[in-house]
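Let me begin by handing over the structure; questions about it come next.
Moving on, here comes subunit A:
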Amino acid sequence: MEITLAHYLVLSSVLFAIGLIGVMRRKNLLMLFFATEILLNATNIGFAAIAHFHNDLTGQMFAFFIIAIAASEVAVGLGLLIVMYKRTGKIDLDIMTSMRG
Partner candidate 1 sequence: MQEHILSILIFFPALAAMLGFIVHKDSARAYGITVAAIEFLLSLWLWNIYDPMTSGMQFMEKAPLVAAFGINYLVGIDGISLFIIVLSTFFTMIGIASLTETRRVKDLIITLLFLEMTMVGVFAALDAIVFYVFWELSLIPMLYIIGAWGGPLRIYASVKFFLYTFTGSLVMLVGMLFMAYFYYQATGQWSFSLLEWYRLILPLNFQLWLFAAFFIGFAIKVPMFPFHTWLPYAHGQAPTIGSVILAAILLKMGTYAFVRFSLPLFPDASVFFMFPIATLAIIMIVYTAMVAYAQEDIKQVVAYSSVSHMGVIVLGTFALNVEGISGSIFLMIAHGVVSGALFLLVGVIYDRRHTKLMSEFGGLASVMPRYATIFGIMMMASVGLPLTINFVGEFLSLLGFYKQSHSFTLVAGTAIIVGAIYMLSAYKKMFFGNVTKEENKNLKDVNRTELIALVPLVIITIWLGVYPKPILEPISNSVESIVQLMHDKAQTPEAQARIPNLSNPVAKNSQQETY
Partner candidate 2 sequence: MEIYLYIALFAPLTGSLFAALFAASPKTSVTGIVASGLLFTSFVSSVILLNYVMAGHTVHVEMMTWIASGDLYIPFGFVVDQVSVVMMMVVSIVSTIVHIYSIGYMDHDKGFNRFFSYLSAFVFSMMVLVMSDNFLGLFIGWEGVGLCSWLLIGFWYHKESATWAANEAFIMNRIADLAMLIGIFIIYWNIGSLQYDVVFSQIANLPMPIITWIGIFLFIGAMGKSAQFPLHTWLADAMEGPTPVSALIHAATMVTAGVYLVVRANPIYDLIPEVGTVIASLGAFVAMFAATMALVNRDMKRIIAYSTLSQLGYMFVAAGLGAYWVALFHLMAHAFFKALLFLGAGNVMHAMHDELDPFKMGGLKKPMKWTWILMTLASVALAGIYPLAGFFSKDLILEVAFVEQHYILYSVLLATAGLTAFYSFRLVALIFHGDERHLEHGIHPHEAYNFMLYAMAPLGVLAVIAGMVFKTPYYEMVTHLLPAIEYHIHNHTTFWIMTIGTQLFVIAAIAYAYKKYAKAVKVDAKVESGFLYQLLYNQYYIPKLYDELFSKPYRELSKLAWKQIDLKIVDATVDGIANVIYRTGEKTHTMQNGNLSSMLRWMVIGLVVLLVLAIAFTVGYNAVTMRAM
């Protein structure tokens, strides 16, 4: 029995699904951020696996950039969270209703 690309991809999608569930389930914004990190990591596994099995560095490059994006996202996102917390005293998703159509 050998570990193939498919194994990694399945793992990646399972993690992605967990992340999705988290995104939908969480109301606390900080927890929501955690869930998005899971999503990003899930894809990273997929990219790295494809890079490995196809002998191509592009996948790794993608994963690399994704990490960079994740880092910036955290920085900006947390900053925004702090501003929001200052204004409302909460970081609950349900109070953000200013986009009501």
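Quick note on the criterion: a contact is a pair of C-beta atoms (placed from the backbone, for glycine too) under 8 Å apart; a residue touches a chain by one contact, two chains touch by 3 or more; residues count from 1.
Candidates were picked such that all candidates are chains of the complex that A comes from, given by their letters.
Source: prediction; values computed, not measured.
Asks: Please name the candidate from 1 or 2 that touches subunit A in this complex.
Replies: Candidate in contact with subunit A: 2, the rest do not touch it.
Asks: What part of subunit A is in contact with candidate 2 in the complex they form?
Replies: Where subunit A meets candidate 2, its residues are 20, 23-24, 26-27, 93-94, 96-101.
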